[in-house]
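A protein chain is absent from this complex, but the other protein chains hold their places.
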Amino acid sequence: MRFSELWKRCWHKKRFVAGACMVALMLLLMLAGFFWMPYDPDAMELTNKLQFFSPAHPLGTDQFGRDILSRMMEGARYSFLIGGLAVAAGFVTGGLIGIFSGYYGGKLDELVMKLIDVQMAFPGVLLALMLIAVFGVGLGNMALALGIMAIPRFARITRSGFLKYREADFVKAARVRGAGDGRIIFRHILPHVAPDLIVTCSLSFAGAVMSEAGLSYLGLGIQPPTPSFGKMLSEAQASILQAGWYVLVPAAAITLLVMGFNLMGDGLQEVIGHDR
Amino acid sequence: MTDKIPPVLAVEKLTVEFPVGKPAEYRPAVKEVSLQVKPGEMVGLVGESGCGKTVTALSVAGLQPETARISHGKIRFQGTELLSLTEEQRSRLRGQELSMIFQEPMTALNPLMKVGKQIAEAARVHGASRQEAREKALSIMEQVGLPDAERLYGEYPHRLSGGMCQRVMIAMALLNRPALLIADEPTTALDVTIQAQILEVIRSMNREMGTAVLLISHDLGVIRRMCSRVYILYAGQVVESGPTEQVLSQPIHPYTKGLVASLPSLSGRGKKLRPIPGTVPPLEERDGKGCPFYNRCERRRPQCEAGSPPRLEKNGRMALCIDAKEEWGL
Partner (left out) sequence: MAYYARKTAGFIVTLLLVSLVTFAVFQILPGDPATAILGVDADPVQIEQLRHEIGADQPLPQRFLNWAAGVLRGDLGASYQYRQPVAKLISGGLSVTVSLAVFSLALTVLIGIPTGLWLARHGKKLYAAPVTFLSQLGLSVPAFCMSIVLIEIFSVQLRWLPSMGYTPWAQSPLKCLQSLLLPALAISFGSSAVLIRYVRASVSQQEGELYVRTAKSKGAAPGRVMWGHVLRNSLIPVLTIFGMLVTDVLGGSIIIENVFSLPGIGRLISTSIATRDLPLIQGLVLYLAGIVVVCNFVVDILYSVIDPRIRLK
């Protein structure tokens, strides 16, 4: 299926459209922040702490009197940045591993599968925690850790795709015509695996955003005063008795972002599924 | 066999439709099919794949796919109109009075249940006690020729061959001595040598129990060996019917003629086998006008394209073709 065709069919899926709207909303919030913000996200106003939604502060103020909307606008940048970095790292590394493993097979394949098994044994954010313990806390290290966590998923999808197509008739035909491995891998097989990889990108992005929020919540991700959804949640928890509503703002933002990418991935998967 | 004996099964002008395309439009996969099976009789239903054999059979058993819509017709079974019964009443008849066996015996059995238990379940759901059901199952297993029934009772389906699985299916279907067995391509998925054995089991059960059989097949040879009467189905319609020997020796409908000519054992030694060109038109392309066989017919005439072919009958035979007029002198 051509990509334009795939793209067109996605818009007929309610899930995909709903997901795309959610992501678009968060994306707009983030992009708008580059041009205009209601307040400086770090400006404190201690006389105006934990104010509920008002025309002056549409999403209220936090425990230091900082404008929550502005902080959300800046925080969204880091969610997208970390998500993007993690997916990119997983895509390139996992994709290459999957290609070699699936296309060439043999002992290398066995080893790769075993390593993926091993990595799957580290539940949730544990692997990321272990890497952060070694490399230290910080934005770059967290992106690295989440990227490594995303590798197995990409490797598995790519591998099974290549395993499926490496003996396909059109590949044999290309081989007979004298196409080299590189050409077969990138020109002939990869386009067939690409839709699955796009789905994986979308789902991994959602996963990375979730993990980022978790790590930042623990104080092991993005460091204050830089705003991040996870950190804001832990601050909101600390002031839950005074301002219960505060929790809902970052919670809604994380949910929109994660659900948006999940729904887009699901919708896309459905389109691909129908085609087979 | 006289006409006075009431039939076990009498299907009258049955039409079953399926939704096609978007927006969905219902098209008949089975169109005005009428057929009868008398007590103890073996009747064949023949046609290429996609001609509506299985849909007819499943509709009679009440197991048609959920998307199917039975828009016209009657299905009378032992004098009862099946289509007016509730699902619960129909399910009480199934397996008790009316049984069915299928094309793929290997996948038709529950992989996680011991075969004995699956056979016994046919008795259990119709009110037998555990002990009774077990005894009935063991005895029917012996009858259909499953060796060492006691041991097989505790085996899982994946340990059995295709032929054995089909025997298990037959045992399950006949355990309650039903009045009618519908056998939908029971031997298609099996090796040739096993095919003959399974057909023999069906025939002997028909003789011993007096169970009538509606045998569905694409194989005219099988039908000729087994059935006294035959219905030829094409694109959802019965195009010809009658006593098997007569229909096969003096076919009227060009489709039946084509079927006979394409079969080595029937066309006679030394004659050239002639396949019928083309295939059954898919549901989407059946517009309901004219003769369904028009596009593939060697003897097509102008009037066949627009008007429906006449339904002509003589001496227990029926043909859906204008040719019958001359041949039968009507």
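Residue numbering begins at 1 within each chain, and the chains themselves are lettered A and B in the order written.
As a working rule, a contact is a pair of C-beta atoms (placed from the backbone, for glycine too) under 8 Å apart; a residue touches a chain by one contact, two chains touch by 3 or more.
Everything quoted here is computed from the prediction, not taken from an experiment.
One chain is not displayed; in the complete assembly it touches the shown chains A, B. Which of B:49, B:67, B:110 or B:129 touches the hidden chain is settled by the complete complex: it is B:110.
For the chain missing from the display, the contacting residue among B:130, B:158 or B:207 is B:158, taking the whole complex into account. Contact with the undisplayed chain is limited, among B:91, B:139 or B:279, to B:91.
Residues of chain A in contact with the chain left out of this view: 114-115, 117-126, 129-134, 206, 210, 213-214, 217-220, 233, 236-237, 240-241, 244, 247-248, 250-251, 254-255, 258-259, 262-263. Listed for chain B, the residues touching the missing chain in the whole complex are 61, 63, 88, 91-96, 99-100, 102, 104, 107-113, 118, 121-122, 125-126, 156, 158, 169, 172-173.
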